[in-house]
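As you look at this complex, bear in mind that one protein chain is not there, while each of the others sits in place.
Up next, subunit A:
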């Protein structure tokens, strides 16, 4: 082909591409193009189009052009997935499926112990902590907002399959209440206290009771980080004698009791008990609103694997920490809200057949918690899963070039079965 004709042909091709915007986007995305129609009476343009159709659907052409697809975001991943309002109080159902960013100070203060290892690793990698706004959490926030705090405390339970997002919903609720200046009593995972390898001590307070000094100290530190300001304001209403030389007078700020428990691990469990008693009293006196958030509440009612020094099995009722938090679940106080999750992994291995609250709480737990508000946490809907994949793609988590194509996305969604946890695992190796 001589130079002049070549230029004319290229010019015509360029013209076609310029006028046909669909062709341009599909060329850049590297997808196979269905037969294009161009409303042109010109014979040369029509025949050129015919040539282009066959060329463009050629393997080599598609392969070279699909390299640019990696640089451009694929058309099915251009959803808006970010919510620009980071205050949970302003979240509505319109923002369902969007991700909002938890500011890093709030994350370090309230949430970094509330979440599992995989999410905390993800926060580190993405250099930000984003939570998806979903229906269950919005429902719970609505209940908290509209609850009559003069009445005895209301209990609500998140339940759902493993990996559905119960803990994340709890975190969303936690963030909301912290912004509204509630006092937060958050127990990350009480089932941890049922394990064989915990360090136990005999309680100095009551005979037959078992203390968990290190676990109590860990919880006290967590409680302190979450509620530093409120603890400095509130003071003891009773005086406590720990031993012959150590005692706390009434009127000392609660934060001193916390610090005492942290420095003297021997009395840490008793400090926890004392603090909860004070907190309940303050709630009833309407001094402060209290949110009790327990992740895996069925861990307080399941089998205990601890053994005393005499190699005897410990009954879970005799563990002081467990007793303290069980008392908080009762309805003998007001001006607060109890939000829990029941998790199948918090139960003993023998009782892991069902994920429903009645089964996991057992007879004793159910009798305590009944009546409660059950909120199911479902797996991702189509909208939510695409939003999640957009987020991963934005954070450069989906690295495989085929991972962003339609087929790749379909495969990822199929492999994960719309389960949020499995989606994260599947995307991690693509």
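Throughout what follows, a residue touches a chain if its C-beta (ideal position, glycine included) is under 8 Å from a C-beta of that chain, and two chains touch if they have at least 3 such contacts; residues count from 1.
The definition used in the following text is that contacts and distances are computed from a predicted model.
Pick from "Collectrin-like isoform X2", "Dynein light chain Tctex-type 3", "Small ribosomal subunit protein uS7 domain-containing protein" or "Phox homologous domain" the UniProt protein name of the chain that isn't shown here.
So the chain that does not appear here would be "Small ribosomal subunit protein uS7 domain-containing protein", according to UniProt.
From the list A:80, A:93 or A:125, pick the residue that touches the absent chain.
Looking across A:80, A:93 or A:125, the contact with the absent chain belongs to A:125.
Of A:235, A:252 or A:402, which sits in contact with the chain we cannot see?
A:402
If the hidden chain were put back, which of A:95, A:252, A:330 or A:428 would touch it?
If we include the chain that is not displayed, A:428 is the one touching it.
Hey, which subunit A residues sit against the chain that's not shown?
Output for subunit A: 59, 121, 124-127, 395-397, 399-403, 405, 407-408, 411, 428-430.
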